[in-house]
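Part of the complex only, each chain left as placed.
A and B label the chains in the order they appear, each numbered from 1.
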Amino acid sequence: MTFEHDTLSVGMVGYAFMGAAHSQAWRNAPRYFDLPLRPRMSAVAGRDQAKVTAAAARLGWESTETSWQALIARDDIDLIDVCTPGDTHAEIAIAALEAGKHVLCEKPLANTVEEAEAMVAAAEKARANGVRSMVGFTYRRVPAIGLARQLVAAGRIGTIHHVRAQYLQDWIVDPEAPLSWRLDKAKAGSGALGDIGAHIVDLTQYITGDTIATVTGRLETFVKERPLPAESHTGLSGTADATGRGEVTVDDAAAFLAHFRGGALGVFEATRFANGRKNAIRIEINGSRGSLAFDFEDMNVLHFFDGDDDSATAGFRRILATEPDHPYVAAWWPPGHLLGYEHGFTHQVVDLVTDIAKGLDPAPSFADGLQVQRVLAAVEASSLSSAWQDIPA
Amino acid sequence: MTFEHDTLSVGMVGYAFMGAAHSQAWRNAPRYFDLPLRPRMSAVAGRDQAKVTAAAARLGWESTETSWQALIARDDIDLIDVCTPGDTHAEIAIAALEAGKHVLCEKPLANTVEEAEAMVAAAEKARANGVRSMVGFTYRRVPAIGLARQLVAAGRIGTIHHVRAQYLQDWIVDPEAPLSWRLDKAKAGSGALGDIGAHIVDLTQYITGDTIATVTGRLETFVKERPLPAESHTGLSGTADATGRGEVTVDDAAAFLAHFRGGALGVFEATRFANGRKNAIRIEINGSRGSLAFDFEDMNVLHFFDGDDDSATAGFRRILATEPDHPYVAAWWPPGHLLGYEHGFTHQVVDLVTDIAKGLDPAPSFADGLQVQRVLAAVEASSLSSAWQDIPA
């Protein structure tokens, strides 16, 4: 693969929520960061020509394709950005890697461990030819999260005893909220566990630099039937009942206990039923030397307790992670000028493009994505078996 | 039993931390509340005559005894207030009940389920003679907690989906913190689980009006040996090793998942290793109609999300539970003048004395205490078996 001059030509598959977030990242990253390669938003692919054309115009892509196969077949594309639902990740990503394209794949890596394993194998093979791959756990790139990892790595937290993580949303707490594809196991693979639980598994492992060894958990579906969405009563074949309702086939919520290999005790919870919590990714780390606390609903802030402070003046510090010496921040605004949700995607592009240019393997790798998948699979298995399940090292 | 005029003559066993808290309650309750019986702080019992005499003078008790047996034997005592470590609760409480004395017993009710069952039997028997008993889960009497229960009972939270509770302390995060009686299973029965986990089991069941049906959990002891306390190298016989260190025989932390009978999914955590958290009892309830959040480190506040508010103005309300229409508050200060830790004990005396005068059974009863004990025992069993354990209804 050659780079046209020093650009990186990107083709994106899918243009919904994630497609919009990725587009802004490709668009804005080179405006703030000195990138070694200039991303070119070459093409976006989608099945419906009218819709994909409109999306390209709106999101700023130069051309369109109506199949991902056609996109991958194009010689002028260096990187495939996979923004489709999870059930298509494996097929697209593997084909792209085999075609010698770098791949950025949205999380979760795949809907099953088996698919994820095949993707890792493809990534390993492609890597030998200098082809890079990355899975899109963008929350790692929130500056406050990066700072958290730095503090752990620097020993400021000490030996970690407790990891406490919740991802709380409430968007289907109303039992009359319609059945979307995200509530269909065939499409989404998993419910709250895979969609949002995946993030807190990745984030806690990233921050601690440790991995989960064993889990026991429980998946819950509080509302078992929901109205079918007005526009597509036939979209979820086989699930519609006489009254226009369909079965929810994924979990509404998941909770699990975990042991990390390093000895920490973990408590995790992911739910779409936490009334009043909109996107609360809450992470707390308690160690022998200090503690950390983070909430995505106040995402520019990291709370840090430094156990080395004298006891009369010790207290959780509310660090506004907008200083130039916080990760990624120097490229943005002066202190106290907050970043938002999409900046994590922009930072993801920065890191990915930099690694590709330097011939480095980006993180999180497909193998990292597979490991998260294995944790989620173990949680699901434990919910069925009511026993602890180990995750292979 | 007769009341001397309209007083209630109290004899207290033990005068350490809990003894001080109970003494202030007996002293102050009648100064703020119209009690139907006037508590008389008649006698305090302790083994060391000099120490108990000093304690009586400081805490305001009229006389002393050097054995609890002598205290119970006194005709002028109407109520025995048990403030000793958990391993003595059963013996003292049962003897007192058999002697026709009302009993207020500190939590945990006992160190084992068997002891607690014997206490419940004794309480049931005594009850037939008008003798009352109560276990001291005082946090129920924090006004913000009382308000939480009222909101659930009034249906403002709807069907409860999630119960999330943590009791976080950090007082032994330093591995060189000495081995106290609270770290000795023989004396304390349990570690974080029994000492502080008991509170969040009781509180969540109290607020929700529901009970825990089944649990799976894990107990952890992060620091397995600690220096023996300077003054009593022989106090914990058999545990001292050659270097003056002793074994920690209780849990430093416990975490467990739970199903409530009403369908809620519970996630619980109790630890003495949450660096920077001093006494953080954090409870969150998410229901179909609203949510609640509480943290004892800001104990006068209840956060309430009312799902009935229109979406543009909905948000967690920070209710300062110091209004006259909040539980117990009318007896105290004007709005915005905070109550503290000990007020829960004062309210406990108010409720207990009122119930005794009215011939009602106080809550939480010994049976309630036993039920909490059974949950804790099930958690401990699940930690050993790595399987879910049911709690008898």
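Following the convention adopted for this analysis, contacts are C-beta pairs under 8 Å (C-beta built on N, C-alpha and C of every residue); 3 or more make two chains touch, one makes a residue touch a chain.
Values in this document were obtained by computation on a predicted structure and should not be read as measured data.
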Full complex stoichiometry in copies [only 2 chains shown in place]: 4
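As a working rule, only the chains that are shown with their structure count from here on.
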Centre distance in Å when subunit A and subunit B are each reduced to the mean of their C-alpha atoms: 42
Subunit B to subunit A touching residues, read off their complex: 161-162, 164, 166, 168, 170, 173, 175, 216-218, 220, 222, 252-253, 255-257, 259, 263, 265, 267, 269, 271, 273-277, 284, 286-291, 305, 307, 314-316, 386-388
